[in-house]
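One chain of protein is taken out of this complex; the other chains stay put.
Let's turn to chain A:
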C-alpha cells in the first residue's frame, strides 16, 4: 500500500519534472514576500501581469510569513546557498541588508549592468532616501511604503466637542476632554511605541535620533534620542498614563482594535491601518498629520516611512539579473503604481503616479490616503529626517520599548529610561559594527 503510493508519487514527480524543465528557456525569478490578504492578491496580480507581458522571464511569488520570518528565511536560504532573487524586507531590516555586502545586489548597479533605463529622480525622494546611500545610490527598490498618521474618530470628537488637534498640546487637551467625556480608559493611544514616539517624533521635529544622519552615513553611529524634546514628550506620556488620558497599547500594532472599537478616539499608527479601519469602523473617521510641538523651530519637518522594499540578492547570473531589472522597470510604470496605491493603500513611489492619482480626484473621497504623502513631502528631507539605518533594528526597538515601558509603569523617570535606552542600544550598535562586512 505504502509502496504503491510511493510509486505513484515518484511517477507524478517525474512527469511534473519533465513538463516544467527546459524546452522553453524561461528564466525563473523567485520573489519572497510577506503580504497577506488583499495585498497578497496585488502581488500575485503583478507577477501574473509581468509574466503575461513577455515570454523570457517568469516571476514566481512565494509567501514566507511575516516580515521578520521572510527576512530570516531569506538569510537562512542565503547561508544554504539558494537565496531567492528578490526579497521583500521591512524598513527596519535595511541596515542588516545593507551591511551584507556581497549578499545583496544594489539596485542602482543592477539597473546599470542590465542596461535598463533607470532614473532615480522619478521616485519620491522621501521614500527612496530611506533606501539610498548618502550619495543618492538606490540600494533597494521601494515597494510598499506607509507613514505614521493620527487616526481620529470624528463622531466621538464631535460628541466631546473637540476640534481635530494639530499640535501636541492640543492633542493632550483633546485627550483630557475625551477622557472626561465617555472615554475613561483611553483619551488617546498609539501602536509601535518607538516608531511613533521616538523615530517619527525626532524626524518630524528635525532632531537627530542618532549621529551620522541617523546611521545613513556609516555604521559608527551613536544614539542621541535622550535630548530635551524626546524626554519632554515621554514625561508628558508618563504623566497622562496615570489616569489613562494616554493609555499604552503595546509594542506592535496589537492595540489597533481599540480605535476601531471606539474605545480610543485618537490613535497614532501607520497609514497602512486604513484597510482595517475601513472594514471595521462604524463611525466617521479621518487620518490627519501627526501632531507637533509648536515651540520647536521649523516643526513640522517631514515624516519618515515604514513598510518594506525589495532587495535583490547577490550571486545570480547576468541573465537572471536582466529579468529582475525588467521586472523593476515594470513595477515603476505609472499606471501600475496607481493600481498598487489604490488596491493596497500603500503610497505610490513615483512622482508621476502621485500626480495622476491626484488628478483623478482620488483623494477627494479618501483624503486619509494623501495624509502620509503630505507628511513625507512636507519639507525637503534633512540629515535628521531622511531615514534611519541602524543595525539590529528589530531588537533595538524591543530594547527601547522595554525602557519606555519602565517609564510608563513608573519604575524609572523619562530621562533615566531614555538614557538607558540609548546606552543599551549603543552597545548593540557597536556589536553590529563589529560584524558588518567592511
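We take it that contacts are C-beta pairs under 8 Å (C-beta built on N, C-alpha and C of every residue); 3 or more make two chains touch, one makes a residue touch a chain; residues count from 1.
Just so it is clear, contacts and distances are computed from a predicted model.
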"Ferredoxin", "sn-glycerol-3-phosphate transport system permease protein UgpA", "Sulfotransferase domain-containing protein" or "Ion-translocating oxidoreductase complex subunit D" - which is the UniProt name of the missing chain: "sn-glycerol-3-phosphate transport system permease protein UgpA"
Missing-chain contact among A:44, A:100, A:122 or A:222 belongs to A:100
Would you mind spotting which of A:255, A:306 or A:372 touches the chain that isn't drawn? A:255
Given the contact definition stated above, which residue among A:31, A:57, A:78 or A:204 touches the chain not shown here? A:78
In the complete complex, which positions of chain A touch the hidden chain? 68, 72, 75, 78-79, 96, 99-103, 185, 241, 248-252, 254-255, 257-258, 263, 392, 394-395, 398, 401-403, 405-406, 408-409, 411, 428, 431, 434-438
